[in-house]
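Omission of a single protein chain aside, the complex is shown with its protein chains in their original locations.
Moving on to subunit A:
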Amino acid sequence: MALSRLSSRSTTLLQPFATTSLLRRRHISTDTTPITVETSLPFTSHLISPPSRAVETSSQELLSFFRDMALMRRMEIAADSLYKAKLIRGFCHLYDGQEAVAIGMEAAITKRDAIITSYRDHCTFLGRGGGLFEAFSELMGRTTGCSKGKGGSMHFYKKDASFYGGHGIVGAQAPLGCGLAFAQKYSKEEAVSFTLYGDGAANQGQLFEALNIAALWDLPAVLVCENNHYGMGTAEWRSAKSPAYFKRGDYVPGLKVDGMDALAVKQACKFAKEHALKNGPIILEMDTYRYHGHSMSDPGSTYRTRDEISGVRQVRDPIDRVRKLIIAHDIATEKELKDMEKEVRKEVDAAVAQAKESPIPEPSELFSNIYVKGFGAESFGADRKELRATLP
């Protein structure tokens, strides 16, 4: 019986026992007592001593990791079907496989820290507190979307959660992110900015320009390279002379992290935040992988083999890793986790259905939000004494 509790399979005979132990286990699963887990790989560092491999977490955190990552995964898969059903148009860049980066980062920071990323932003938006309904509405171009349907897949923003998007041009978010860090320093906010970019964007000149300024002015900027080894359709080894992206900062310290291990990501981000607040910029390279192609118009198999994709999925999948941890630490059974996934699926389906019913934008919306109204300034006019008008 003891054995059956620990094994991942439970037979029907033992089910009543399993149920009672289930109730007891659910009580444990909200426990916040710390569990220490070792990261899958040690950190590799550049110009800095790496943080420890032992990460403190708790059952509540692990379960939230699991649930949130499952939600993200399910959302991306739903987006895939919606795109194929032509409800989502244009470009749709999916994040499945990389969820650990978004989740681990959120666990280490607050909503006052800023995040800015590229066009692969659906899950980052969710991590920052964005809703499924807003996300799907935006993807389908409805008014209820987070950018009122006028941005699309590549332009998710959430100002109140300090999520600055959502940018279509590769690498353009690097200077913007350093600008966010500059503003945080200027206003003495004691917060940091995480600027995410990919291995493809790592070859952009503006990244190095921004890095130079950030290092020169000691800006609290953390630059995170999500290295999924493919820049659109070109493999890393074919586009970068030096694929050690964490070392490319040269005078800026760097850390290489296993991006498929949410706990390692959490540890690295925590470490990076402390560093950036005191010493200026730091580069984190997240070694991660995307299962889909670059975007929905890319099958993803012309420049890599299906064996490679399924190999990574079997060995390094972030959700499976957390699932195994949860089961190994007795926090929940496999059945409970499967039930959680089913719940998540229902949630996503409900959001999709609701978004499908949402209204499309009015034609007048074409011209709204181009300029900002309400200048509040006074114009004296060319005749300096008489003519005054308050600008509406």
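In this text, a residue touches a chain if its C-beta (ideal position, glycine included) is under 8 Å from a C-beta of that chain, and two chains touch if they have at least 3 such contacts; residues count from 1.
Note that contacts and distances are computed from a predicted model.
Colleague: Identify the UniProt protein name of the omitted chain, choosing among "Septin", "Glutathione transferase", "Globin domain-containing protein" or "pyruvate dehydrogenase (acetyl-transferring)".
Modeller: For the chain not displayed, UniProt's protein name is "pyruvate dehydrogenase (acetyl-transferring)".
Colleague: Of the listed residues A:L47, A:I77 or A:A172, which contacts the missing chain in the full complex?
Modeller: A:A172
Colleague: Pick from A:S49, A:S242, A:T305 or A:S364: which residue touches the chain that isn't shown?
Modeller: Result: among the candidates, A:S364 touches the missing chain.
Colleague: From the list A:L62, A:V101 or A:C146, pick the residue that touches the absent chain.
Modeller: Checking the options A:L62, A:V101 or A:C146, the one contacting the hidden chain is A:C146.
Colleague: Out of A:I35, A:L87 or A:I213, which touches the unshown chain?
Modeller: A:I213
Colleague: Consider the whole complex, including the chain that is not shown, and state which of A:R53, A:H155 or A:H229 touches that chain.
Modeller: The missing chain is touched by A:H155.
Colleague: Touching the absent chain: which residues on subunit A qualify?
Modeller: 114, 116, 145-152, 155, 157-159, 164-169, 172, 174-180, 182-187, 205-206, 209-210, 212-213, 216-217, 364, 367-385, 387, 389, 391-392
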